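Sending over a structure as structure tokens; questions will come in a sec.
Just one protein chain is left out here, and the rest sit where they should.
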Amino acid sequence: MNGRVDAFLTDDERAFRAEIRAAIRAMLPPDLARRTREGIHLSREDMARWNRILDARGWAAHHWPASAGGPGWTPIQRFLFEAECAAADAPPLSVFGIYLVGPTLVAFGSQAQQDRYLPAIRSGAEFWCQGYSEPEAGSDLASLRTTARRVEGGWVVTGQKAWTTEGHFADLMICLARTNREAKPQAGLSLFVVDMRAPGVTIAPVVTIDGGHSVNSVFLDEVRVPDDALIGEVDRGWGYAKFLLAHERTNNAQVHRSRREFERLKALAAARPGPDGAVLDDPAVRRRFAVVEAHLAGLEATVLRVLVDQTEGREPGPEASIVKVIGSRLQQAISELAMDVIGEDALTMPDAAGGEVAGWTERHLFRRVVTIYAGSNEIQKTIIARATLGLR
Amino acid sequence: MNGRVDAFLTDDERAFRAEIRAAIRAMLPPDLARRTREGIHLSREDMARWNRILDARGWAAHHWPASAGGPGWTPIQRFLFEAECAAADAPPLSVFGIYLVGPTLVAFGSQAQQDRYLPAIRSGAEFWCQGYSEPEAGSDLASLRTTARRVEGGWVVTGQKAWTTEGHFADLMICLARTNREAKPQAGLSLFVVDMRAPGVTIAPVVTIDGGHSVNSVFLDEVRVPDDALIGEVDRGWGYAKFLLAHERTNNAQVHRSRREFERLKALAAARPGPDGAVLDDPAVRRRFAVVEAHLAGLEATVLRVLVDQTEGREPGPEASIVKVIGSRLQQAISELAMDVIGEDALTMPDAAGGEVAGWTERHLFRRVVTIYAGSNEIQKTIIARATLGLR
Amino acid sequence: MRRSPDQRDDDLMLREGARRFLEERCPWTPTLPSPGEEDAVRREMAGLGWFAMGLPEEFGGGGADALQALALVEEAGRVLLRRSLAADVLVVPRLMRRGFAGLTALAPGLAAGAVRFALVSGDPAAGGLSVAPGREGVRLRGGGGLALDAGAATHWLVAAGEGSPNGAALLCVEARPVPERRLIDGRRGAVPPLDGLDLPAGAVLATGHDALAAIDEIRDCAAAALVADAYGALAAGLDLTVGYLNQRRQFGQTLGSFQAVQHLMAEAFCDLETLRSLMLWSAASLDGAPAERRRAAASARVVLGREGLAAASRLIQASGGIAMTEEYRVGHVYKRLQVAAGIDGGTEARIRQLATDTLSPKGRPDDEASAA
Partner (left out) sequence: MRRSPDQRDDDLMLREGARRFLEERCPWTPTLPSPGEEDAVRREMAGLGWFAMGLPEEFGGGGADALQALALVEEAGRVLLRRSLAADVLVVPRLMRRGFAGLTALAPGLAAGAVRFALVSGDPAAGGLSVAPGREGVRLRGGGGLALDAGAATHWLVAAGEGSPNGAALLCVEARPVPERRLIDGRRGAVPPLDGLDLPAGAVLATGHDALAAIDEIRDCAAAALVADAYGALAAGLDLTVGYLNQRRQFGQTLGSFQAVQHLMAEAFCDLETLRSLMLWSAASLDGAPAERRRAAASARVVLGREGLAAASRLIQASGGIAMTEEYRVGHVYKRLQVAAGIDGGTEARIRQLATDTLSPKGRPDDEASAA
């Protein structure tokens, strides 16, 4: 099910993949794989366990530089590693610690901050959440209202963060707060580490459309953070946040997740009885699968174009900006197809269904978020039109 | 093939339809029906001939009031008449004379103008074209530049009209021109009758994407028109033009044409060999046809809702504003489906194909215009959002 | 003949009264009501005459037509009422016209709110339901499909042996205790345990062609109600969304002022109005030829499952994060539509049905075209 788009790979990369594949199959506990298949919001324990297993092999922080404890892989190698993890139903690694905080600290944190925080991210001992979005500042981050006030020996942070994924079990938050009201909206923001157990931090769970709990509101009421909680320089947090977004240009495509889900859906459709034979025997259904296959291959090829450029030391071209739009739409198309394949069994809550159909409905419902978060698709299209195409 | 949405009709309306159906079958010359099926831009002679035949029966100006020589039908009766004409492959009546100029003159023209122009429209003796759009004023009519200057005994019109359908064989133009530069853009426009053979009128054909010629550029170079060429009052032409657009709220849905084409396409797909039996035996193809069937029924039902309201003396609701958007998209969906049904034979110019597949490709290409003209779909959506939904 | 809703004085009184009642007594909240609360509301509805309204006059009813019954269903959809009104205000009252004695005897109870129906069909995947002679009279065989509110009903209206006059039977069965399933939109359904059930002969309302005709009418009535409910849910969701978009600001302007958001909502509105048109066609066709009624119901369900569901997803998209939360109504509109799209065989089954009904097999000319 992997290697659909193999022709872009060198022989060395294929050998690398074979090695990774065998290693993951050996390392991954079957119960973790099963819960990953069926669940949508994994528990901290499950995520931490896989994190530890990978860290023992030096692969947890797989896209950090070797100097920060990463394996020193190329972008293509990271892609192959992620593809193999997804294909084996390995739990996803925490987006925030591994993908967001680690690279931010490596790029802008002090040596002391790196020494303090990076090992625990790698080992899965500490979990992070992201404190960027606010109730009145989702896609429009520049309008955020949380403030950090300078006091003797540190800062006092006050405000409310919204849509804080994994906030309810995170140990630390990477928090964007306003430190300068005089400056232009983007210019007066700074980046802090906030201890989620500090006095003044309150967490309110937000139940989402799928009935699950992965998102929270976090209230920061005069939360005191020490001097060394500031990452980089004061008032430059916006630049750090943007650097990171530019750094991770293909992550939002979720290409591995889509490929894995699509292959599982094929198997499901081949096994479920349809009006005449299996669901997948119906030519109208086959046509829909084939069209998704073409789109998915298109997304995989686009992501690989970006990664080949990065691996060969070039700046990615404009195609990097489109993978969010295309990838998110494809995720939704796959889960919509799943609803048709599963039929009535998809309409009852999980206690009734179970087995191979478990988790699809919740994923489908939660999947509506992917065209909204990480810069809504409308915002992405405006960026493409203005910045890439030069429409004005 | 008719009567798909029959339940909205009264018994009287069904009886009316049966009568109309029989009459049209008796009146319509088979060669006209054949050319209508195969052609896309009909000749003046063909259109005039059918016009004359209908006029002899009193049905040419089928949606004019009885006082102006129309049959005095209700909106539903007109709908049924049009549906039967389309189903019989009768040539379309000239949009401009029958649908646009007639009602405009009835509402705003002088008795003398009505006496002079209406009979020749009914009989098909005179053809009209519409002089609204300009090169720099398509969807944005308020910015038009053609001017009419007051002179002794009349006006002098100068400017350029664009996209003038049937202009090359029209006798007269209903022309919107600026008569007041002081007023706000919309307020200073007036409506005139321009003789297409008057000195100063030059017509340049515009060949369209389908390789056909139905559209023209019309240059008006100091064209003198008499006093009685002015329709209604000076500077009030914008209001007259808008009145008419509101009057003809369902015409742009092109529901009869779409139904007729769709039924012909079904027959074509049932007759053409496909990968396994006929094209229409393929379940994937059947699924696409069934979805179009549902959409077409939805459009028919929406148009009938509007017409029932009008027939029963009520103002149509907001659904009137959406039929252009939905109807135009459906026209394109049908012709796109036709391209797939016909396959490679649709790619060569008409001399090579012919028979049942004739005309589909040209129609398909020209069909791109329907989401652009008569207020582009983008403009329609903005109107729906602002005026109907109240978004601001 | 009536072809437009909301035109008579009593139409408007009914709709406005229903809206007021529903918004006051059962406004939407994310919390699910208890069965006791639902029963209490149900009794009040009976007091308002909702279940008597559509009964034929000879059984003490008001003889209201389908448009009025659907207005109630639509209004209930607006507040996402968890217990469906479709069977008791539309389907069963209309079925009483056929005069099945076993059914009409229940008319007073229905009017009083003491009798509540659920519609039960066979599960095609399990081979459907069939009826055979049994110990007490007849015996049911096979599996029923998921039936909305089957656990809360006092009676099950059971369609067996659909598709062929041999073996077709319509039954009225006193409800048994049945384990309920919670649907994703908060409603409840159940799969009635019918296999091997012995029933008295009187439970059989009709067999053969009579049963088939009744079962077809039930199916199309239920589809019209499903679409009315979904339309109500969507229309209320659109109202809510427009209000939100005109308030919430981003990048210094209201969300509702962005052209992309405006067009998203205009698209949703186009789909909504099409759905309403098809609902009204379905309603108008309930008194007409079965072939048109069937086509109307199938077309409406196809558009419900495609454009209706897409419109609900656009409401979420335009609203943004807030619509992803369980606390906000718009996500529930989406789930309501998802259930409507998937129930009773789902959209794809309706597409297949519409293909069978409107496309001639193997090049034979279209039946209706040649009949026309």
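First chain written, first letter: the chains are A, B and C, and each begins at residue 1.
Simple rule for what comes next: a residue touches a chain if its C-beta (ideal position, glycine included) is under 8 Å from a C-beta of that chain, and two chains touch if they have at least 3 such contacts.
On a predicted model such as this, the values are computed, not experimentally measured, just so you know.
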Key: Residue of B:D31, B:D140 or B:E312 in touch with the missing chain, whole complex considered   = B:D140
Message = In the complete complex, the non-displayed chain touches which residues of chain A?
response = 1-8, 10-11, 87, 263, 266-267, 270-271, 277-278, 280-281, 283, 286-287, 289-291, 293-295, 297-299, 301-302, 304-305, 308-309, 312, 314, 318-319, 322, 325-326, 378, 380-382, 384-386, 388-392
Key: For chain B, the residues touching the chain missing from this view   = 133, 136, 138-140, 143, 162-163, 206-209, 211, 215, 273, 275, 284, 332, 339-340, 343-344, 346-349, 351-352, 361, 365-366, 368-369, 371-373, 376-378, 381-382
Query = In the complete complex, which positions of chain C touch the hidden chain?
reply = 258-260, 263
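Just so it is clear, only the chains that are shown with their structure count from here on.
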Taking each chain's C-alpha mean as its centre, the one farthest from chain B = A
Note = Between the Cα centroids of chain B and chain C the separation in whole angstrom comes to 39
Key: Centre-to-centre distance between chain B and chain A (centres being mean Cα positions), rounded to whole Å   = 52
Request  = Quick one: which residues in chain C touch 2 or more of the other chains?
outcome  = 261, 352
Ask   = Can you list the chain B residues in contact with two or more other chains?
value = 283, 286-287
